[in-house]
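Yeah, one chain of the complex is gone here, protein chain that is, but the others are all in their spots.
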Amino acid sequence: METNRRVFLKVAGLATLGFMVTKPALDVFARGQFGEASVGEALDPPHEVGTTTKWGMAVNLTACSEKDGCTACTDACHDYHNVPDIDNKEEEIKWIWTAPYEKVFPEHGNEFIEDDLRGSEVMVLCNHCEHPPCIKVCPTRATWKREDGIVMMDFHRCIGCRYCMAGCPYGARSFNWKDPRPFIKETNPDFPTRTRGVVEKCNFCAKRLSKGLQPACVEACPEKALTFGNLLDDHSELREILATHTIVRRLPELGTEPNVYYYKAD
Amino acid sequence: MATRDLHMEEDEILFKPIESSGKNFYLTASILGVLVILGVIAYIYQYRNGLAVTGLSRQVFWGVYITNFVFFIGISHAGTLISAILRIVKAEWRLPVTRAAELITVLVLLFGVGSIIIDLGRPDRMFNLVRHAQFGSPLLWDVTSVAIYFTASSFFLYIALIPDIALLRDRGNSPKWLYQILSAGFTGTAKQLRVLDILILIMAIAVIPIAVSVHTVVSFVFAMTIQPMWHSAIFGPYFVVGAIFSGVAALIIAMYLIRKFYNLGDYLKHKQFNNLGLLLLVMACFWFYFTLAEYLTTFYGNEPAQMTVFWSKFTGEFAPLFWAMFIFCFVIPFPILAINRTRTILGTTIASISVVIGMWLERYVIVVPTLTAQRLASDLPTYMPTWVEWSILAGSAAFFCLLYVLFSKFFPIIAIWEIREDREKKREEIIEYVRERLPEKGEELEEVLPE
Amino acid sequence: MYDAGKIISGIIIFFILVSFPIWISAASGTIGDVPELNLPADEEQCVEDAEWMRANHMDLLIDWRETVVREGVRVYTASDGKEYNMSLTDTCLDCHSPKAEFCDQCHDYVAAVPNCWSCHVDPGGS
Partner (left out) sequence: MNALYAFFAVALLMLVAFFGVWGLGWNTLFAVMIPYAALAIFIIGLIYRVVKWARAPVPFHIPTTCGQQKSLPWIKSDRIESPSSTMGVVARMAMEILLFRSLFRNDKVQLEDKKRVTFQGNRVLWLGGLVFHWSLLIILFRHSRLFMQPVPDFMIFVRDIDGILQGLIPAVFITDIAILMALTYLFLRRVVFPQVRYISLPSDYFALFLLLGVVILGVLVKTAWKVDIEGVKVLAMGMFTFNPVVPEGIGPAFYIHIFLASVLLAYFPFSKLMHGPGIFLSPTRNLINNSRAVRHINPWDYPVKVHTYEEWEDEFREAIRGVGLPLEKE
């Protein structure tokens, strides 16, 4: 009568109580399960949580700045993820936003730079760093790095100490100073809102990836300036771009090794 | 003081605060109580409406609460550390000071930890700190070492209090049941005293490394990030020095108030203030040295991100606070403490008040400017605490004072048994000294010297 | 009987106090009310059998939450071998929306207050 799944439930319950010993075993189990069933239209390569995948993104600076004042990616992301629209610099919440080129790449802030870049707005988001400083400081492991490189946030576990915000040098994390719900115009039931008192940020559209969809921002960009893909796949479009362009990453001197790359198209 | 009689029967004046409460006490307690209620109201308001009611913002996400956390935990070094060190080096002048110091430690730690909880966005989930503890996080080191420090220093305070509780029990003071329970069956037998002495010594030794670790770890919360002017190797010792600095100052202020309001001029004398004043002077020099080292290296490094913060403190937005900190921490106290003529009871107290204010500003000037000038800040935001934060600061401080006063209404604030023990020892030493040199005078002396 | 007045009033007060819940319910006129669940017409069974779900759905949901968020695994294999997408909004609320006609019925009845809805959104709810 009692099924394996129910036994597993109990084991999983114990594991969440902190018996870290069982975690590797569960991970193996988890991977096995995940491979079996992929739903929807598949990304190339298959989107598997595992060491064969490392998600990354390339941003075409030229194409992106083509249309000044375009907010397509931000809107798509914020609509999908129920990001509240708080019109107040002090309390605003942002997953994707833009900042002046000189601020995004302070080390490129030379006295004389290319005219097309000077003052242009650059699209920025969480870098999903290779060595994320934010996860090292989280006291409850509410933010951690998945095996596929995504720096995840568990809104259920966050206690709102904001230490990760102190850890992140990019300012990619936002805190819910007040209840976000009144500031969401249209709620997308596919994705939860947050409560007041937790930290949030871009999650590379982990839920969309699991359905085999591209991240919302990539899909929404009218200039096709964003390329998303697996950095460990030698033949991916992303790797192709990275191999043939001069690329930059943000604050390379800090050793965080962002997985979001910026390049100028020819 | 009316009487200069140190041998006043049974040190009666030390029991007075416990046995009678004057108008002053009720007045103080009610003023403090009102402030506490104000703080509680502010917190309930914040709990209901979220941290948006504070002046904190997306960039300056830590402010008064974190400042309070560092400040209160710093003050806690007054106590156990000082009293433990003085105990180990057998500095006899410490005797009337130890309990007042240890009490500061125990009480103020509560408010240090409380500040962190007040700062949480989801205090209802604070147990996640235990349930999902991630020991890689310096915040967890804090939780651990503060918990150990609190346990150890409460125990330290308590065991040194037992003989006095037994004294109160035997005098028949009320509430009898409280003294009955807390005296733990202490009757003053030789065996009990020996065990007590050993325990106190062990705790005194154990508490020192714990205390040092606590403030080191508090500094690591900042130093382990890569934020400009937080990521500094000097922060551990710098914070410990600052902690002892502010702790000693708080102790001197407490001593001054105890002396004044409980008429304990015969116990807390110029000697205690003078010696602690000298200690404060040494700490002021240390503090100056560390501050100099910290800022000078930053200045010569000339790293852009760091320099933004540096200039915001020296000439920019935070210049008034920064220079006020420097004046309060060094310019005012240094001359007062350095000159013998001004190192009086009143002088050291004034210097201490200046140091406590200065050290709160120091914590503030460490926490806030860095956040306003983070690496990629698109503009320099400002931070102005709201009434909620000020009320909670006032409430916490008042609550601390209230608990301190209440403690002194139930237990002697000066360790009576230690003073008596010491007096007896002194008497025997004097008699022995005289007897060795003038054998015939020994007997006489024994009769003259009061028991 | 001595002090009959005191004894009898004492006994009456005791029983009134103890039966206080009944009077509250009777006064509000809801004493006979029973939760009415809006069950999906086209589905035979929940992911597990109904009796098990009634008692253990909270554990299942917490397990789903942990597995999806923390391990990135989204497929649940039920005890009858069927596979489901582990999602409160996509799977559970597919059948049980609006929640007011399902979840809230019992939760209000037994005064169990879940914290799901402070974040998750019911597509069928207002």
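Going by the order they are written in, the chains are A, B and C; count residues from 1 in each one.
Note that a contact is a pair of C-beta atoms (placed from the backbone, for glycine too) under 8 Å apart; a residue touches a chain by one contact, two chains touch by 3 or more.
Treat the numbers as computed from the prediction; the structure is a model and nothing was measured.
*Asks:* Give the labels of the shown chains that the missing chain contacts, considering the complete complex.
*Replies:* Its contacts among the visible chains are B, C.
*Asks:* Of the residues listed, B:Ile85, B:Met126 or B:Ile148, which one is in contact with the missing chain?
*Replies:* B:Met126
*Asks:* Under the stated touch rule, tell me which residues of subunit C contact the chain that is not displayed.
*Replies:* On the side of subunit C, residues 1-4, 7, 10-11, 14-15, 20-22, 24-26, 28, 30-35, 51-52, 54-56, 58-59, 106, 108-113 touch the unshown chain.
*Asks:* State which residues belonging to subunit B touch the missing partner chain.
*Replies:* 124-128, 130-131, 177, 180-181, 185
In this section, only the chains that are shown with their structure count from here on.
*Asks:* Just say which it is for the chain contacts: an open line, a closed ring, a star, complete, or other.
*Replies:* If you draw each chain as a dot and join those that touch, you get an open line.
*Asks:* Averaging only over C-alpha atoms, locate the centres of subunit A and subunit C and give their separation in whole Å.
*Replies:* Roughly 35 Å, centre to centre.
*Asks:* Would you mind pulling out the distance in Å between where the CA atoms of subunit B average out and where those of subunit C do?
*Replies:* Measuring from centre to centre gives 51 Å for this pair.
*Asks:* So, what's the distance in Å between the C-alpha centres of subunit B and subunit A?
*Replies:* Each chain reduced to its C-alpha mean, subunit A and subunit B end up 44 Å apart.
*Asks:* Mark out which residues of subunit A touch at least two other chains, giving numbers and ranges.
*Replies:* 195
*Asks:* Specify, in ascending order, the residues of subunit B that touch 2 or more different other chains.
*Replies:* none
*Asks:* Quick check: in the complex, which residue numbers of subunit A touch subunit B?
*Replies:* Per the touch definition, subunit A meets subunit B at residues 17-18, 89-92, 99-100, 103-104, 106, 133, 136-142, 157-163, 165-167, 169-171, 174-179, 195-199, 250-251, 254.
*Asks:* Which bits of subunit B are touching subunit A when the two form their complex?
*Replies:* Contact set of subunit B toward subunit A: 49-52, 56-59, 61-62, 116, 119-123, 125-126, 128-129, 131-134, 136-140, 143, 221-222, 224-227, 230, 304-305, 371, 374-379, 381.
*Asks:* Residues of subunit A touching subunit C in their complex?
*Replies:* Touch residues, subunit A against subunit C: 3-6, 9, 12-13, 16, 26-27, 30, 33-34, 36-37, 39, 49, 82, 144, 146-148, 152, 154-156, 187-190, 192-195, 206, 210.
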